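Here the complex is missing one protein chain, while the rest keep their positions.
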Amino acid sequence: MRKRLQKQKLSSLIKKLKEDATVIAPVMTDKNEVDFLPVNSEEVILSGARSLYSPKKYIFKQSESMYDYTIQDSGKVTVKESCENEKQIIMGIRPCDLHAIEYMKEFYSGKYKDSYILRRLENSVLIGLACTEPSTNCFCTSLGNSPVDTDGSDIMMADAGSFYFVKGITEKGKKLIENNKDIFEDSQEDDERVLSDIKESCEKAILEKIDVTALKNKVGSAYNSDIWKKYSDICVNCGACTFNCPTCTCFDVADTSRSKNEGCHYRTWDTCQNFAFTLHASGHNPRSTSEERLRQRVMHKYQYTVDQMDQFSCTGCGRCTQVCPVGISMIAILKDIKEVVDNGEE
Amino acid sequence: MASKKLIYLFPCLAEKRKKVLQKIEQEYPEIKIVPIICAGRFNTDIALKLINDGADGIVVLGCEPGDCHYREGSAISERRFLLVKHTLKAFGFEEERFQALWHKPSEVKGVMNELNLFMEKLASIEQKGVEE
Partner (left out) sequence: MKKQIEKNIKSLLHSIWKSGDMAISWTKTSIPGKRTPFFIKNKNQIDQLVFDTFCAVSLATYLTEFNRKEILPEDFKGKLHITCKPCDARSVMQLFSDMQVSEELVNLIVIQCDGIADESKLTKIMSGYVSNIEEENDRFICKGIGGTEKSVPIRDCWLDKCSDGKNCDLPYYYGYYFVGNETEYRKRISNLLHTKTDLVQDTMSPKELKKLVNKELSSCIRCNACRNVCPACFCSDRCVFEQPKVNVKYLDSEDASKNNILYHMIRFNHVAPNCTGCGECERACPMSIPLSMFYKYFNRLMWEEFEYKPGKTNSERQKLLSYHLGEDLV
């Protein structure tokens, strides 16, 4: 299903969509940073480079209650599972973040299903946006992705000058377009061309490219090399890179009481960069050094998920590099890995 | 909103302060008494946590600096308590919510006077909050 959306119609579309769902889209915050927030209509920014913050927080929340409990005076305990059924529409998701959500979906529906996240995904409509401009740190093409990929989206949009080219991908997306068909216009025959134009100009601007796909299944051979120390020396083991990464899926669960007879079981984001992440109750810590923790992060993205799910769990969005307070660059690490792998092969 | 107040009192040398603690229990049943070894050993993070979690006031009852059973204990803490007050202020809590009272273990009247003042202050903070 192909349509056109005139740019001045965008706000009326959002107003319409807002009637029965929360609409989340990139907006400029007062700190001069683009972030995904619930919107009214006008302020949406669907141009420029990707936002510094990913929409991950609307699927996999920073902290959420999993069930609440109350203890009555009689001693009876009642447990109530948290069950969000709110509908949300997330707009302007870049292809890298779409890939990330796709990955997250697969990750949380493996052997153990995470009903909280799957339910939220079911209640969300994801509207993608082809990337016209990369940011300094982007390297999606290195991972075999492209700035106009549509996988993971329900609807894909692309900026075509005076209008957006809109493409319904899934049934959910097509239905949304169908329901609002008076806002859209029919598309012309060669509208699809805009995608390849965007792809070409955006890919040209991407600064770094190394063929990571050629390293698939080989990254593991760098496990014992000495490249890690170079980076772990300067890594301060904060969690900025992992918390901002759209594909980092680790969480921690804990219980808390709100009052004497009421409380909840909740989960929060957790990060492998933290010392306590793998700390055993005995006091032993199998990943006690910074080197091991940094290696874990990189290996997980480029080797372990390849082993388990046959895909990289890095989308090349470059956020980890952008937020790192000491300037550790994923591209630099990958270049080093490539060198090690290449040398090993000779 | 003017529900029951949540106030914690941390007295040092509780053994020797039996008299005044009894009196406090009688007059202010809403005050929770948590004995500590020495005012110098009071962990100020706890005060921050309690106030952030919604406590209305924290009182530490210790011996006059210089009079401390553990020599410098209460003197060091006096400086630290100043910092706690300012931490509260910096984050938008009323600094009056934290108070240290310095008295000899045998003192009763002085403690009660100051405690009355403290309770009045808390009440006026609340009053202000309602007005705003």
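Couple of notes before you dig in:
Should a chain be cited, it is by its letter among A and B, assigned in written order, with residues numbered from 1 in that chain.
Following the convention adopted for this analysis, contacts are C-beta pairs under 8 Å (C-beta built on N, C-alpha and C of every residue); 3 or more make two chains touch, one makes a residue touch a chain.
As the structure is a prediction and not an experimental result, all values here were calculated from the model.
For the chain that does not appear, the touching partners among the shown chains are A, B.
Considering the whole complex, the residue from A:Thr268, A:Gln308 or A:Asn343 that touches the absent chain is A:Thr268.
Listed here are the chain B residues that touch the chain not shown: 43-46, 48-49, 52-53, 65-66, 71-72, 75-76, 78-80, 82-84, 86-94, 129, 132.
Residues of chain A in contact with the chain left out of this view: 31-33, 48-50, 52-53, 62-65, 133-137, 201, 205, 207-208, 230, 233-234, 236-240, 242-244, 254, 256, 258, 264, 266, 268-269, 271, 274-276, 279, 281, 289-290, 321-323, 325-329, 331-332, 335.
Here is the rule we use: only the chains that are shown with their structure count from here on.
Taking each chain's centre as the average of its CA atoms, chain A and chain B sit 48 Å apart.
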